[in-house]
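Excluded from the complex is one protein chain; the other protein chains are retained at their positions.
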Amino acid sequence: MAGVQVPIGIVNALNPLSPWIGVLVTLGVWSFLYKENPVFRICEHAYVGSAAAHTMVTTFANNIKPGLVVDIAQNGEYWRIIPILLGCMIYFQPFRGYTWVSRYPMSFWVGYNAGYNLTLRVAMPLLTEVRRTMLPIFVTNNGRFDLATSINNFIFTGVVTLTLAYFLFSMNVFKGRAGFMIRTARLVLMAAFGAGFGTGIANYVSLLIGRFDFIMSDVLKLF
Amino acid sequence: MRRTVPLTISFVAGMIMVIDGWLKIGFINNFATRYLMPSVTISVGWAAGLGALNLIRLHSRNIAQKRLNYQYSFVLLGFFFLMLTCGVFLQGNTTAPFYQFFYSSFQVNLSAAVYSLNSFYLVSACYRTFRARSWESTALLVVACFTMIGSVPMGAAMWGGFPVIQNWIVKVINDAAIRGLSIGVTLGTLSQCVRNLVGIERGHLQAGE
Partner (left out) sequence: MNNSIWQKAASIDNRILYIIMAIVVAVPLMNPIGFPIVFQQEVLDTVELIRSFPAGTIAYVGAEVAATNAAELRPMMIAIVQLMYELGHKIVIGGFWADGCSLARLWAAPFLDEAGAVYGEDYVILGYRPSSTSILDQARTNFIDAFSDRDIGGLKLSEMPVMKGLEKASDLGYLAIMNPGSPGTATYTTAWRATGEVNVIIDCCTSGMYISSGNNYQAGLTAGLIGGLNGAAQLEQLTNRPYKAIRSMDAQALGHLAVIALLIIGNIGYFQTKREEEAK
């Protein structure tokens, strides 16, 4: 399990190539922007293969290996073989006729997580959120009426109420004049999604910045 | 056997967690901490190979049956087994230099590059599809523009009001709408968990049917 050590000389010889490989694969992936081509397909498949392998390797190195070597072999905690067998039952899923075996671990995880969520862990954030929504409408600051905060609190509470009304109650409840509420709720929600869209764009632009920074700064040392 | 046992497992595991979460009952708290939680960690770890197994099956079939573009399946399986061999069999952990070379050269850069394609597509989508056809979509676009300008120093340099407006939109309108959504989602989560626990919701037991 300790593994074979690759001679450090080989690693030292390969390491300078690493940034350049990074540039090549980035350009290979970006070549798709011009049109579909074999270089992109190679990069795409290499990505899926390496990502799957990395998940396997990290899980093995940090979870499976210590579990076998430390917990079972060294500490003698043999009960841990039961969850190992339970986990392995999931591998019956692809085999027709035995797929039902894979339901056992699945139900274990679903049950565990359902129970996990039906405690204070989810209730506390929910109640905290509800409590922090009940903001005072008339706010005073050093004995003076704070108009700006009062208006903001009124809008905040109103928007929360409108959002909840929009999603929780049937549309049929709001007919005629009450339909105005739904229209307002929709408008406010779209405005909120606009803010999400704006911050989302910042996120996507940063993905590009990250790549250009890598190529121009980390590899080409242009700045 | 095929339905009752899984439902019983679900119920028992869930109820132990519920009792552990709300009550102080020594042996149940102890059982949950010492056995149940590690069991979840261990079983999830050992099950992590399912995705990889399906990947191997699919691409092995591609090669065996010489399906369209089967040559790329060699690339996928090649990278998979190369990194797996380096990480698991050759060196045994992720910090070993040889594995790190493959990880930092290929995996890190490929991942970042593939997702950076989204930035380009986003530009195209903004240009071609976002249209102010109604009051709602106009509100979305205007708020998005204020949020974008107000969140960068250039916006503040153009006009000091941009960050103030952006901050107000995010802190009042957006936070409030997200609060409403969050409360709704949490209530939905809780009801779904109850349905799972008592066996009304059985979607996860569909495998093999």
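Order of writing sets the labels: A and B. Residues in every chain begin at 1.
By definition in this document, contacts are C-beta pairs under 8 Å (C-beta built on N, C-alpha and C of every residue); 3 or more make two chains touch, one makes a residue touch a chain.
Please read all numbers here as calculations on a predicted model, not as lab measurements.
Although one chain is not shown, part of chain B still touches it, namely residues 33, 37-38, 40-41, 44-45, 48, 92-95, 103-104, 107-109, 111-112, 115-116, 119-120, 122-124, 126-128, 130-132, 141, 144-145, 148-149, 151-157, 163, 167, 170-171, 174-175, 178-179, 182. Although one chain is hidden here, its contacts on chain A can still be listed: residues 33-34, 51, 54-55, 58-59, 61-63, 65-67, 70-71, 112-113, 116-117, 120-125, 128-129, 132, 192, 195-196, 199-203, 205-210, 212-214, 216-217, 222-223.
As a convention for this text, only the chains that are shown with their structure count from here on.
Chain A and chain B, compared by their mean Cα positions, are separated by 4 Å.
In the complex of the two chains, the chain A residues touching chain B come out as 1-6, 8, 10-11, 14-15, 17-18, 21-22, 25-26, 28-30, 32-33, 41-65, 67, 79-80, 82-84, 86-88, 90-91, 93-94, 96, 98-100, 102-123, 125-126, 129-130, 133, 152, 155-164, 166-168, 186-199, 201-202, 204-205, 207-208, 210-211, 214.
Within the complex formed with chain A, the residues of chain B that make contact are 2-3, 5-7, 9-18, 20-22, 35-36, 38-55, 57, 69, 72-73, 75-84, 86-94, 96-99, 101-120, 122, 126, 135-137, 139-148, 151, 168-170, 172-184, 186-187, 189-190, 192-194, 196-197, 204-205, 207-208.
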